[in-house]
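And now, chain A:
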Amino acid sequence: MLSLESITKTTQDWLFAKFSPQIALTIECVIVILLAITLFAVLGLVLVLLERKVAARIQIRLGPNRVGPGGIFQTAADTLKLIMKEGLTPDAADKFLFNLAPFIVMMVAMLLLAPIAFAKNFQIWDINIGVLYISSVSSLSVIGILMAGWASNNKYSLLGAMRSGAQIVSYELSAGFAVLTIVVLTGSLQISDIVAAQENGWWLFKGHIPVIIAFVLYIIAVTAETNRAPFDLAEAESELTAGFHTEYSGMKFALFFLAEYINIFIVCAIGATLFLGGWMPLHIGHWENFNHVMDYIPSSVWFMVKTFFLIFLIMWFRWTFPRLRVDQLLNLEWKYLLPISLFNLLLVTVIAIMGWYF
Partner candidate 1 sequence: MFLKDYISEVYNGVSSLLKGMRKTGYYFTHSKEIITEQYPDNRATLKLADRFKGEVVMPHDENNEHTCTGCTACELACPNGTIKIITKFDITPEGKKKKAIDAFIYRLEMCTLCNLCVAACPSDAIKMAPNFEHSVFDRSKLTKILNNPGSKIKEGIE
Partner candidate 2 sequence: MTNLAIKEYITAHAPEATYDETGEWLTIMVESNHLKPLAAVLHGQPMQLDFLFCLTCVDYKTHLTMVYHLTSTSNRNINIVLKANVDRADPIIETVSDLWRTAEFLEREVFEMFGVDFLHHPDLRKLILEEDFKGYPLRKDFEDPINMIKL
């Protein structure tokens, strides 16, 4: 069966047979970069369309349906429009920072792609501190947002950026604790180890209620971290017009937009890896036949299905709930999520030490 693993393996063997190791590695790097950029573009197009379709269905509408069959080329047309638009820079803006900010946000999103296992043995970089790397790099994105808000020299942008700063810094904590529960259970920070530990069942099912709580906390925290409704205070359309990207237009705006969706994809991919077993197929106890059938589905499909399920969940939140107020947002974190996640971590540690999980 043709799998992503065999493709990468043959490519690598062929490259190392043909060229010296240094050149082969360089070519591999170029291929990976090209693939990553392609993935970005495709994900951006697909996720924006998906969001619009989900929103439309929830809002008893049809959604985009004019460009191409069922409107599938709508986002491509939108991208074309954004590329052709002039990227305005306000007169009073700090021009260097203003133009730099979207790229910082974008780069952070790209860096996060490295340790994600898309399929069995299909990973850019299986770093041994994968989870730590993710949580540390993802917190960098706030710098880009603050930079954009400050450099725009617009009061709405500034307010949005400051809100975003407070929000991301606080929600990092619960997201970190939720991730830590899995690290405690697995005993490793490496992504491949975490996936391998879920071979006989996903942590969501193995780890009793504490892991389910951790999963819920994780989803809430990453929704906040990616500035998605109901925590979209940084943008807060009805309050701050567009928040930190009020002054951006054209492709610079598109980069922010793209980065938002890429971030959603990444946090959902990490969520899927940690709690839903990444590319691991669904295995149930001793049902050998069932497990065999499940094994026939390619691992990349498993990964994508889980990720998109989580993405759908986050979109579902967005189109159902009203937005929180800024002080309520921080209340929710410091008064509810943080105590619960601390207590939860304690429970999980007890479970892990006593070996009470399956």
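Criterion: a residue touches a chain if its C-beta (ideal position, glycine included) is under 8 Å from a C-beta of that chain, and two chains touch if they have at least 3 such contacts; residues count from 1.
Keep in mind how these were chosen: all candidates are chains of the complex that A comes from, given by their letters.
Computed from a predicted structure; not experimentally measured.
Peer 1: Any copy counts here: identify which of 1 or 2 touches chain A within this complex.
Peer 2: Candidate touching the shown chain: 1.
Peer 1: State the interface residues of chain A toward candidate 1 in the complex, per the touch definition above.
Peer 2: Checking each residue of chain A against candidate 1 gives 54, 57-62, 65, 316-317, 319-321, 336.
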